[in-house]
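Got a structure for you, questions after.
With one protein chain withheld, the remaining protein chains of the complex are depicted in position.
Per-chain residue numbering starts at 1, and chain names A and B are given in the order in which the chains are listed.
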Amino acid sequence: MARSNLYGKHLITTQEWTKEELIQTLELAEDMKKERFSDKYAVVLKNRSFLMFFYNPSVRTRQSFEIAATELGGHALFLEPKSMRLKTATSAGETIEDAANVMSRYGVGLGIRILEAKIGAYGEGDDLIREYAEYSDIPIISMAHDKYHPCQGIADVQGYRAHLGKELKGKTIVHVWGHGALARSHCSVQESMLICSRMGMNVRVAYPKGYDLDPQVCEWTKKNCAENGMDFSISHDPAEAYEDAHVVYSRNWMSADAYHDGEFHKEDEVKKALPYTDWICDEEKMKLTDNGLFSHPMPIDRGHEVSDEVASGKRSICVDIAENRLHAQKAIMALTMGE
Amino acid sequence: MARSNLYGKHLITTQEWTKEELIQTLELAEDMKKERFSDKYAVVLKNRSFLMFFYNPSVRTRQSFEIAATELGGHALFLEPKSMRLKTATSAGETIEDAANVMSRYGVGLGIRILEAKIGAYGEGDDLIREYAEYSDIPIISMAHDKYHPCQGIADVQGYRAHLGKELKGKTIVHVWGHGALARSHCSVQESMLICSRMGMNVRVAYPKGYDLDPQVCEWTKKNCAENGMDFSISHDPAEAYEDAHVVYSRNWMSADAYHDGEFHKEDEVKKALPYTDWICDEEKMKLTDNGLFSHPMPIDRGHEVSDEVASGKRSICVDIAENRLHAQKAIMALTMGE
Partner (left out) sequence: MARSNLYGKHLITTQEWTKEELIQTLELAEDMKKERFSDKYAVVLKNRSFLMFFYNPSVRTRQSFEIAATELGGHALFLEPKSMRLKTATSAGETIEDAANVMSRYGVGLGIRILEAKIGAYGEGDDLIREYAEYSDIPIISMAHDKYHPCQGIADVQGYRAHLGKELKGKTIVHVWGHGALARSHCSVQESMLICSRMGMNVRVAYPKGYDLDPQVCEWTKKNCAENGMDFSISHDPAEAYEDAHVVYSRNWMSADAYHDGEFHKEDEVKKALPYTDWICDEEKMKLTDNGLFSHPMPIDRGHEVSDEVASGKRSICVDIAENRLHAQKAIMALTMGE
């Protein structure tokens, strides 16, 4: 592969890439899935190193990125910044400027994951990633942060294209808040709203009052939908938004008050979520859809976000989408870092 | 290499593989030792990923598996499930079904290590591995668990074949409990009993009363010995079992009461082991053998399980066997995961 037009580009949210760039990435991901262990992409990152900074631990993200680098002939370093002696508000240490300058000499790309209790206010993770991007000569890739999760978004759409056909225009996706005690980040659902609206889908969001999403994301989604002549809607009923949907994306997320006084208040969030037991995606609600697919970024909190029947049912494509993380990330790495 | 007859097969204990399969593995391991850095096996797992789950930490096991994958052209991921948000009895999280389904899409094999204080009752580690095996489409390899340690067993026999000749039929191995404060797992010695009896050796076990091994393992060992016309015996004297032995395997293990009330009682085990200072393998006892080899799965607790003289003596083959872990695991991975 020669350097692509995307060489050197950061990926913080898909909203900052053009639709053409996203389609180019999706098509490469689809070919990479077909050609998984052929020689075609086996040396794209030959002997190159991708740096992964996990401020928060992860299962799938770490596995899928580390394996993506391996399958392209390269290597991913698993790094936990807690051992990095970086400067913080309260302790001396290295500045992000210095760290990013040096890493730009070592690696071909830098992935960062920061969310939940590793930040003290919504938006701090995004600020941190953008500070790295400012000082870095190599692409910064979000591996999930408080606002966005672009790799998940691309993997999601790869799944919808595989199961519904490449033309998603006019299809309807509903994002429903899921019951549960995990106070999850907004990033997956917000990214999904953005990329699905870019792809020409009608986008619905349904959640109990108090669980508002980022107003900027809602505004962008509305604008994306409008540009495609599609609808964007928000509602607060646990079932009605399912009607005639082609994809149901059920996922717990924390409330808009989860962060205050410089801290993430997980226990308050758990208590606040307790009463909403009817916000589970089950067979009965799925019957309202147009033979809808069930989508979830995993890990799934079975029995709370979704029933076992739906999660393991024939229309569940969660495992396919989890697999797509690998292909999508290989495509992103090849396009932004491959020579 | 084309796919072998063992492609896709789990390895939880050698007792579940046929003798032919074990001999095939041993012969491949022996050839891999000879051809270590030749091109012959350099791309068997090219760009493929092996997932390693260390519920318990380890030195040799992690090194030997990670290097095995590297030498076959692949990559091993070092994963600690504590950061995996898996479902447990007391906390919400991902089910093993979901985790195994996704990992089957990412990796070509999954190694699991779980023993000692990471379980609350003998057998729980084996149950967990079998639950992964149930939901996994890729081979599950035990990297040591509470009951078995198949890779150690194969490496042990590779060592005996190298030092005593390929025909082990009629040779005698004695497993003697070793003094010490480490309350070690039963897995290495139980696996050794099983595989040595399969290979046609006479198998002896000697330990202080109270240190009984798994009755199922003893029953299988007895049956394996009988099928080869060999003897299986258990005794409780620290010296007499050495008589005319060809291999002495000295190793501390925890008592049969180590787990109760849902916990591993390490401190009680340490106290219980204190009086048995004469259960050390030393030169005097080794003189009773037929110029016996000294075998130990390492790490060695020198001065307790065995004297320095024996551990560093001319008949000690511990380091050779530790090296064999690498070759044996390369062979296992090539046979069960190689294309």
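One rule holds for everything that comes next: contacts are C-beta pairs under 8 Å (C-beta built on N, C-alpha and C of every residue); 3 or more make two chains touch, one makes a residue touch a chain.
Quantities reported herein were computed from a predicted structural model and do not represent experimental measurements.
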Discussion item. Touching the hidden chain in the complete assembly: which of B:Glu71, B:Glu124, B:Asp156 or B:Glu191 does that?
Written reply: B:Glu71
Discussion item. Among B:Val247, B:Ile300 or B:Ile317, which one touches the chain that has been omitted from the display?
Written reply: B:Ile300
Item to complete: Based on the whole complex, identify which of B:Gly107, B:Gly125, B:Pro139 or B:Gly180 touches the chain you can't see.
Response: B:Gly180
Worksheet item: Residue-wise, where is chain A in contact with the chain that is not depicted?
Response: 46-49, 51, 74-75, 77-79, 83-85, 92-95, 97-99, 101-103, 105-107, 339
Practice prompt. Touching the hidden chain in the full complex, which residues of chain B are there? Just list them.
Written response: 37, 42, 57-60, 62-64, 66-67, 70-73, 75, 78, 180-182, 298-302, 304, 311-312, 318-319, 322-323, 326
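What we mean here is this: only the chains that are shown with their structure count from here on.
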Practice prompt. Using mean C-alpha positions as chain centres, tell me how far chain A is from chain B in Å, no decimals.
Written response: 41
